[in-house]
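In what follows, a single structure is set out as structure tokens and then discussed.
What you see is the complex with one protein chain gone and the rest in place.
Here the chain labels run A, B and C in written order, and each chain numbers its own residues starting at 1.
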Amino acid sequence: MEFTRREFLKVSGATGLGIAFGRFLSPVKVYAQELRIKGAKETPTICPYCGGGCGILVHTVGDKIVYTEGDSNHPINVGRLCTKGACVYQIVDNDKRLTKVLYRAPGSTEWAEKDWNWALKEIAKRIKSTRDANFKATEDGVTVNRTEAIASLGGAALDNEEDYLLSKMSRALGIVYLEHQARI
Amino acid sequence: MAEKACLVDVTKCIACRGCQIACKSWNQLPAEKTTFDGTYENPPDLSASTVTKIKFREVAEGGKVKWLFRKVQCFHCTDAGCVKACPVPGALTKLEDGTVYLDQNKCTGCKYCIMNCPFEIPRWDATKGKAFKCNFCYDRTSNGLPPACQKICVGGAIQYGDRDTLIAYAKTRPGFLYGEKELGGLHWMYLLPVDDPELYFLPKEPKLPKSLIVWKDILKPIGLILGGGSILAWLGYHFLLMPQKEKLTKEAEKHS
Amino acid sequence: MAERMIQRTSVGQRLIHWIHGISFVILGLTGLALFHKSLFGLTAIFGGVDSARYLHRVFAWIFTFNMPLFIAVWFKDCGIIDALDRKWIACGMGGYLPIKSLYAGCPPAGKFNAGQKMFYWTAVLGGILFVVSGFIIMNPLGLAKQTVRAAYILHDLATICTVTFFFAHLYLGTLGAPGSLRAIFQGNVNEEWAKHHHGRWQIG
Partner (left out) sequence: MAGLGPSFGRGAMTNHWIDYRNADVILVLGSNTCENHPVSTTWIDEAMEKGGKLIVVDPRFTRTASKANIYAPLRPGTDIAFLGGLINYVLQNKLYHEEYLMNYSNVSFLVKPEYSFKDGIFSGYDKEKRKYDMATWGYQMSPPGPDGKTTPLQDKTLKDPNCVYQILKKHYARYTPDMVSKVCGMPKESFLEIAKVYATTGKPGKAGTVLYAMGITQHSNGSQNVRAISELQILLGNMGIAGGGVNAQRGEANVQGSTDYALLFHLVPGYMASPDKVLHPILSDYLTKETPKSGYWVNKPKFFVSLLKAWWGENATKENNFCYDYLPKKSANYSWIALFEAMYAGKIKGLSCWGENPAVSGPNSNLEVKALGNLDWLVVSDLFETETASFWKRPGVNPAEIKTEVFLLPACGSYEKEGSITNSGRWAQWRWKACPAVGESKSDLEMMNELFEEIRALYKKDAKAVFPEPIVKLNWDYGKGEPNQDKIVKEINGYTIADGKPVANFTKLADDGSTMCGNWIYSGIYPEDGKNLLKRRIREKEGIGLNSEWAFAWPVNRRIIYNRCSANPAGQPYNKDKWLVRWNDTEKKWETRDVPDFGWKDAKTGEMIPPEKSAANPYIMQPEGKARLFTPVGMADGPMAEHYEPYESPVKNLLSGTQNDPAVKIWAADLDKLAPVASPEYPIIATTYRVVEHYQTGTLTRNLPWLAELMPNLFVEMSVELAQAKGIKNGDKVKVVSIRGEVEAIACVTPRLKAYQLNGKTVEVVGLPWHWGWATAAPGDVTNKITPHIGDANTMIPEYKAFLVDIKKEVA
């Protein structure tokens, strides 16, 4: 009889305790869930946005990016990030990214897809022709070796090594209109 | 195991909303289409894809201006309205570390939790046909990592750790602790500079809806008793009372 | 002499009764599964909670559209409770509560006794309550929280009343009164049964 009575109570669910405290369930044990970045490779990088220099870890599985998060080992941001730093994942995982060289012909209303080889050759031709057509060797008897017909803007977003090569290339070409974000 | 919690010092929050993005980034939640309608605050409300956000309030008094920010997400209450309301075993559970975990695999989309949370936190995910809310980054915390929003907070406004330690720490700080007692104790607590929770969009004495208690703790048990009882009653009637009823009515017929 | 059979229910009454009955049972089972965690096992019948709720919504529509017909087609027989019915109730539910002193001078039941009329009204009022609160519960998002929370309680109240009473209806329609089941299946009963159970029923 005992068993059926408890069975009965269980079936009806109206245990006296249940009514009084209303808390039917006691807390459930905690089990470690699988981390979605388990086994991902972590590559340190520095945030591309402001001048803070905060450390970020990029998690990748094979070639695919899965997650980015603050680098806890980095002394400047101690693993923390701001609004933009938190979002660097979407710079790569983004269907708006340019994936092809694009060319716009004079007067055209559309972009045309081109390949790198063609583009770099055409750009080189234009640089040479514009430089040579507007090159000034001397001014008031002084050697100046410059062209004022080509300007180069950028890049506070480039790496140091890129800035160095750009500085070197521009000066070798005789460019004086050399400016970038530090000026505005 | 010791209960975990987060303590938010609202005076340190700069509303940069790194937490909103860290949450979406870790939990892979989509962005919403929003427009700027006169306030920095966006998106305007929680949703199934925005399970944490910062609420803004500009206060101008006596020539001085204050700009108040308060992070909202599931409070992971001890007496959780959603856990009590949820009819599906295991869909909304109170875990030992204090997390109130909504398991979307089990959720059937009845919306009871949405209707019964005193803080109006769980929201409807129309695409999945299920409810969703902040799960305290349970996959992270169960592996010893802090929640994504806590880790990223650049102002140091959010601390994560043992609930008791955080309460003891909060008591040493200026300001008022919100969440120690409310609803049996919240696992997201707030250090407010003034004893005015409403100023920070926090209900003064949050309570579970009376209807929920009536519904779940009074009506349903009674229902079960009546339901179960009436089956047994009629079985008992059949053997004990039906013969007498037949005897009584048959006699009456003979006389008439 | 072969027993004379008497027509008790029309085809329409029976059809509408069964539409209402079957949907009520299915709605009951799928609904009770969510009534309390202890009953959640009922969802297994329907292959899980999601299909149980899907069925609940399907039969909710059937139940809702059938409701007006049910009210109309049974009103004449069970809708009107007259003085004699009340007297019948007073004497221990026509003897169902077998207390000799009460039962004395108890008028015989009409075509449908007061108990059945009470069950009719419970089913009707409960049904309407089910439909109104049910549709609120199904689409709560735009509504005021208080309204939805009230709907939850009302839906359960309707459940408790109708389901509890339903067990009576089930018992009294089968074991409680042999020979009754035909009334809702074939539609006729034998004369003897009619006289015994429904003395006041002017047959024909």
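The rule is short, and it goes like this: contacts are C-beta pairs under 8 Å (C-beta built on N, C-alpha and C of every residue); 3 or more make two chains touch, one makes a residue touch a chain.
All values reported here derive from a predicted model rather than from experimental measurement.
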Interface partners of the hidden chain - shown chains only, full complex considered: A, B
Interface with the unshown chain - residue positions in subunit B: 11-12, 14-18, 20-21, 24-25, 30-40, 42-43, 58, 60, 65-69, 154-156
Hidden partner chain, residues of subunit A it touches: 41, 43-56, 58, 60, 63-65, 73-78, 80, 82-88, 90-92, 94, 96-109, 111, 116, 119-128, 130-132, 134-135, 137, 139-140, 142-184
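Here, only the chains that are shown with their structure count from here on.
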Chain separated most widely from subunit B, comparing mean CA positions: C
Central chain (distance from its CA mean to the mean of all protein CA atoms): B
Length of the line joining the C-alpha centres of subunit A and subunit B, rounded to whole Å: 35
Chain centre separation in whole Å, for subunit C relative to subunit A (CA means): 67
Separation of subunit B from subunit C, taking each centre as the mean of its C-alpha atoms, in whole Å: 39
Multi-partner residues of subunit C (at least 2 other chains): 36-38
Where subunit A touches two or more other chains, by residue: 11-13, 24-25
Subunit B residues within the subunit C interface of the complex: 87-89, 108-112, 114-116, 124, 209, 211-212, 214-215, 219-220, 222-224, 226-227, 229-231, 233-234, 237-238, 241-242, 244-245, 247-249, 252-253
Residue ranges of subunit B in contact with subunit A within the complex: 1, 16-18, 20-22, 25-26, 79, 83-84, 89, 93-97, 99, 101, 138-140, 142-143, 145, 148, 151-154, 156, 213, 216-218, 220-222, 224-225, 227-229
Residues of subunit A that touch subunit B when the two form their complex: 8, 11-14, 18-19, 22-25, 27-36, 67-70, 72, 77, 79-83, 85-87, 89
